[in-house]
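After the C-alpha cells below, expect a handful of questions from me.
Missing here is one protein chain; the remaining ones are kept as they sit in the complex.
A, B and C are the chain letters, set down in written order, and residue numbers restart from 1 in every chain.
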Amino acid sequence: MIFAALSPQFRSIENVQNIVDAAAVLAVVTCGITFVLMMGSIDLSSAGVMGASALTVSLLVANNRNDNDFGLLGIAVAVALGCAFGCLSGLALVLLKVPSFMATLGVSAIGLGVATLLFAGVQPNITDAMLKSWAIERFLGLSYLTWIAAACILVGWLIQRYTRLGRYAFAIGGAEEVLTLSGVKVKPYKVAVFALAGAFYGLGGVMVTSQLGAGLVQAGNGYDFSAITAAVVGGTLLTGGRGGVLHSAVGVVLVMVLTNGLVQIGVSPYWQGGVEGLIVVAAVAAAVIPQRRRNQVVK
Amino acid sequence: MSVPAEREPTTSAPVPALEVRGLVKHYPGVKALDGVDLVVHQHEVLGLAGENGAGKSTLLKALVGLVTPDAGEIYVRGEAVKLRSVVDAADHGIGMVFQEQSLVPNLTAAENILLGGEGGAVRRGVYRWDVMRRLAQEQLDKIGSKIDPLARTDSLSFADRQMVEIAKVLRIEQRSQHPPVIILDEPTSVLESKEIETLFAQIRRLREFASVVFVSHRLDEVLDVCDRVAVLRNGQSVGEVATAGAVPRELHRMMIGSTGSDDHYHENAATAVEAEQPRLSVRGLSGQTFRDIDLDVAAGEIVAIVGVHGSGREDVCRALFGAEPTTAGEIRMDGKKISLPNTRAACAAGIGYVPAERKTEGMVGPMSVADNMTLTKQKARCSGPFVAPGKQAGLVDRWIERLSIRTPGRDTPIQRLSGGNQQKVVLARWLVGGDIRLLLLDHPTRGLDIGARSEVYRLMRELAANGVATVLLADSLEEAIGMADRILVMNDGRVVAEVACPNGGKPSPLDLVKEMV
Amino acid sequence: MSTPVAMQPVAEPATGRNGPRAAQRLTGFMPLIALVALVAALAVADPDFLTARSLTAVARTAAPLIVLAAGATLIVLCGGIDLSIAALASLTTVLLALWLPHLGGLATPVVIAVAAAIGAVQGLAHVLLRIPSFIVTLGGMSILSAVALVVSGAGTVRVVDDTPVAWLELYLGGYVPMSAAMALLVVALIAAVLKATPLQSWISATGYSESAARLAGTPVDLVKIGAFCVSGACAGFAAVMLVSRQYSGGPTMADNLLLPAVAAIVVGGTAITGGHGSLWRSLAGALVVTLLRVGLPIVGVPSAYEQILYGVIIVVAVALTLDWSKVSIIK
Partner (left out) sequence: KPADVKLVGQVRNESNPYEASWLAGGDAFAKTVGLTQQRLTYGGDSTKQQEQISQLLAGDTKCLVMNVLPNGDSDTAPIVKGADKAGAFLVTQWNKPADLKPADYQTWISHITYNGVESGKQIGDALAKSIGGSGGIIALQGVLDTAAAKDRFAGLQESLKANSGVQLLDQQTANFSRAEALTVTKTLLTKHGDKVKGIWAANDDMALGALEALQQAGKAGKVAVVGIDAVPDAVTAVQNGSMTATVSSDGTWQGGIGLAIGFCVATGKLQVKDIAADNRAFFAEQFLITKENAADFAQPKTDPADFDCANVFKRVAGPLK
C-alpha cells in the first residue's frame, strides 16, 4: 500500500505480473517448508536440495552437456530426488534423533556436494523447449511457472485439509505426545512430511532451472531463510501447530511486494536488506501484540 | 496381533475381563510396582485407591502398554497377553483416559475422537469429513454430549474436553469385538461438582457394556461410583473392599496402614485472626477477565475464592502475583502500596504462588528436586552472590524430610516423582526462604492423596498460625469451607458475595452454590 | 517487617546421594569422544596432520568460532536462538577497524561494549515485544548487515597499525596461540560464573519451561536479556580476534560463521530446545566443526565429497552427542 503511493510504477499491471511471477519459486518452496514448520520442526535443506535437483533436471532434459532428452520424465526424476533428500532428513530426525535444524543442515551440505559432483566444471544449459517455455510462455498474463506455483498451493492446501498426512503434520505440531498415546506411529508421518517438503524443493529447483535456462549449484541460495521468513510473516508459528499453506502464500506475496517495492521506490541497495529485516520484525510484532496475554511463552 | 479366541466357559463364573498377577516394575531408585494382583470383572466399576506414589498410574500404564513390566502377567479375558503399545492394548479392548489431558488442541473434537483409528473416515489417507463427523457424533451421542464434533478442541471447555476424551476411549469398542475395559486415571481432579455428576452418570452407563477402572483421591467419590475398590500401598496390593456399606475411613486405613484423623481440615488448629491492619488489601483491581475486585486478607487468615469455571478467580490470583497485567486498582501489603509489574516483584514482596497446572507451570520437569525447591529464594542457598552447595543440600534434605517427600534423593529430576510429591516440592519452594507473607494457592491439593492433602492442610494451618496470609482457590467447595475463615464468591469476573466461615459457623455448600450461579 | 516462619524444618538431614551413573557420565563425554575420533580419522587420512604445529593451527583457527558459539550457547540454553551473531561480529570488525586509529587500545573494550549493547537491544525487543528470538535475530541479522555495509561504505576497512590487537596473534610460551587461550578463558569464565551462581539453574529453568520458571519468580526476562547481552559481547570479542587475524574489518567478514556456530552448539550436544547443555560442550563442538571445515580439504578430500562428508559427519556427530534422556521430544 505504501509502495503504491510512493511509486506509480509499482501500481502498474506489469509490476503486479512481475511480483507474482517472481513469487512463484518462493511460493513452492514455502509451501513445502510450511508442512515442516507446522510440525514444529525446521528445514534448512532447501538450498542443497534445490541445487541437486536443478543439476539433475538440467542434465536429464535436452542440454548442452549430454544427449539426454527425457523431458517430463527428467523433471519427475528431479522432483523424486528432492523427495529422497527430504526422506533422508526425516530419517535422520526419527532414527538418529538428530534435531531437524541439524539434520536438514547436513542434508543441505550433502545436496550441494551432489550438485557440485554433477556440475563437474561445465555449466549445463538446457535446450529443452518445454522446460524453457515454462518461464517464458504466458497464460492469462502470468507465466506457466506462476500457474504451477498456484497449483502447488492448491495441492498443498488439499493435502493439509483433506489428507491424514496433512492433518497429522498439524497435530504433531499441536501435541506430538498425544498422538503417540493414541497409538499413532508418528515417525512415518514425520519422514513423509520431510519427503513431501523435499519434493516441493525439488520442483522449486526445476523451476529455477527453467527460469535461468541453466542448472546452477546455487539455484537454491537464500531460499531457506526467505521461505521461513515468508511462512512466519504469513502467520505460521515456528513452534508448530498453527498456520498453513494459505497463510504462507499470503506471506510470500507480502515478502515479494516488499522486496519489489524497495527496488521500485529506489531504496539504496545497501539498506534494502536492513529495511526488509526491520519490516519483518515489525510485522510479527504487530501480529503478536493483540495476542499478548497471560504468561505466554515466547522462544 | 490377533484377537484372542473366547475361552470355553468351563465353570459358571464368568471369566474376568482383565486380570493382573504379580506385576513388578522397577524405576531407578524405586520399586513402583512390587507384585501387584488385580482382577477386573466384566461390567463392573473397579475403584483403585492408594497414596501418592503407591503405583496406581504405573499399574494402569502397564495395562495400556505404556510401561513394560519387569515381571508378572496380564490376562485379558483369560488369555495371557503381552502389551507392547497403546495400539496393542486397544486391540485387546483396553483404553485409558490419562491423568493429564491428552487431546491435540489444534484438531477438531471429531479428529481427536477418531485419532489413531479413523476407520471409514479416512480412505487411502484422504479425509472424508462428513463420515468423520458422523462417526464422532455417534460416539458423542453414546455419552450424551452435545458438543459440535467439528469444533476445535482448544475452544472447548475443560469439562467438554473430558467428554471428548471419554468418547475417544470408547472408540476401542470398534477395534475388539469384546466389551472394552476403560481406565480413568483421576478424571475428576479437575472437574467441578456438576461436571463430576455428569461424569458419574456416564460411568454408570458405561457399566452396561464395559468394565471401568476408576482412580480418584476423593474417597467418597470412589465409594459412590464403584462396585469394588482395590487398594495399593507401596506398589503392592493390600486388599479390596466392596463399596456397599464401606466408609472412607476404612479405605483410608487400608491405604496408609493406620487410621487417619477425623479432623480432615485440622479445624482445631485454626487460629483466631486478629486483624488491626490487613496483610493484603486490594481495591478496585481490574484486568482482562475481572473487574473491581476488593479483597482483604489479614495475617494468619485463609480466604477462599470460589466460583465456576471462567469466573476469573485464577486470573485474580495471577494478577496478585504479577503474572497477569492489570488495568486499574491498587494493591497494598501491610498498608504499603506496592506495584507488581512482574513475578519477581511479587516474590520480593513476600508473595508466593502455587499454580494449578503443576506439570507445565508449577515445576521444571527435568530439573532436580533440589533445584526446583530453591529456584526462587536466593538467600536460602547462596552466600553472597554464589551458590553454597552444602547449604543448599542441607536445606533441601531437611524440607524433604519435613514434608515427607518421597524421592530417591534431592538430585532426582522432579518429573520422576509422583504427582503428590511433586506438589509438595512446589509448595516447599515458597517455604525455604522463611520470608513468605502471602501465599496464593491455586488448587494446591489437586491430585493429592488423602494423606498428602491432610499434610498440606496442616501446613496451611501452621503457616496461618505463623501469620502467613493465604488466598485459596480450593479443589472443592468442601475444601473451601473446611479451610477458609472467609469465602468470596466470584462470578463473571466480579466478587458477588462474601460469606464468613468461622469455626463452628460454617456455611453449607448449598449456600455457596446459590451465590455462584 | 517480614514475618519469620517459626515452622522450622526437622533438624537432621536425610542422606540420599545418588551420583550420575556410568552411562550418563559417558554421554557427558560424548563430544570429546567425537572430537578425538575425528582427529584420529584425519590423522589416518593424512599422517602429516597429526603434528603439534598443525593442531595448534586448528586451535588458533577455532578461537573465534568458540567464542561465538559460547555466547550463543547461553541463548540456546534459554530456549531461544541467535541468528545475528555472525552479522554482529561482521559489523564489529568494521567498527573496530574504523575506531582503532582514533581510540587505539581503548577501541577493543569499546566495540565489545557496543556489541553487548546491540545484543541487549535484541534481547529487549524479544522480551518486551514478545517476538520469537528466531525472528528478532533474523531481522537483526539483516539490519546489522545493512548497517555494516553503510558504515564501511561497502568495502573493507584496512587496519594499518594493528598493534592494539596484535597481542591476540602471540603465542603463549611459544606454543599455545593467544587467541585459543583467550577463547578457553572466555568459556571457562562464563561457565564458572554460571556454576557458582544461581544463574545456571535460572537459565536451565527458563530453557526447560519458561512459564514454570516465571511463576517461580525467576527473573526470566532479565536472564534472557543478559544472555543476549553476553552473546553480543562474545560476538564482539570474536570480531576482535578476526580483525587481529585479518588485519582488516569487513561488512561480511564473519557472516559465514553463523551456521558453523550453531552447528558447534548442537554437535556439542546442547539441546536446541533449551535447558540441557553446557559451554564446554560447545567448545568441543566448535573444535569438531573447525576440524571438518579445514581438516577435510587439507587432507585432500575433493570439494564435492568434502561437502557430502561434512553433512554426514555432522549429522552422525549430533546423533552421538545428544543426550536423549534429557530431551523428550525432538523436533
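The definition used in the following text is that a residue touches a chain if its C-beta (ideal position, glycine included) is under 8 Å from a C-beta of that chain, and two chains touch if they have at least 3 such contacts.
Because the structure is predicted, anything quoted here is derived from the model rather than measured.
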item: Chain not shown, its touching partners among those shown; value: A, C
item: Residue of C:P164, C:G217 or C:G250 touching the missing chain in the full complex; value: C:G250
item: Residue among C:T27, C:T156 or C:T206 touching the omitted chain; value: C:T156
item: Residue in contact with the excluded chain [from A:T30, A:S89, A:T180 or A:Q264]; value: A:Q264
item: Selected from A:F85, A:F119, A:F170 or A:Y189 as touching the chain missing from the view; value: A:F119
item: Residues of chain A in contact with the chain not shown; value: 9, 12, 14-15, 17-18, 21-22, 112, 115-116, 119-123, 125, 135-136, 143, 208, 211-214, 216-219, 221, 260, 263-264, 266, 269-270
item: Residues of chain C (touch criterion as defined above) contacting the omitted chain; value: 48-49, 51, 53-54, 56-58, 60-61, 64, 149, 152, 154-158, 242, 245-254, 256-257, 290, 293-295, 297-298, 300, 302-304, 306
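Note that only the chains that are shown with their structure count from here on.
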item: Chain-level touch network, classified as line, ring, star, complete or other; value: complete
item: Pair of chains joined by more contacts [C-beta pairs], A-B or A-C; value: A-C
item: Gap in Å, rounded to a whole number, between the CA centres of chain C and chain B; value: 42
item: Distance from chain B to chain A - Cα centre to Cα centre, in angstrom; value: 44
item: Residue numbers of chain B (touch at least two other chains); value: 323, 361
item: Interface hub residues of chain C, defined as touching at least two other chains; value: 211, 214-215
item: Complex interface listing, chain A residues touching chain B; value: 161-165, 167, 170-171, 173-175, 177-184, 241-242, 293-295
item: Touching residues (chain side chain B, partner chain A) in the complex; value: 66, 85-87, 90, 98, 102-107, 111, 115-118, 122, 125-127, 129, 168, 288, 318, 323-324, 361
item: Complex interface listing, chain C residues touching chain B; value: 1-7, 9-18, 21, 195-198, 200-202, 204-205, 208-209, 211-219, 221-222, 275-276, 326
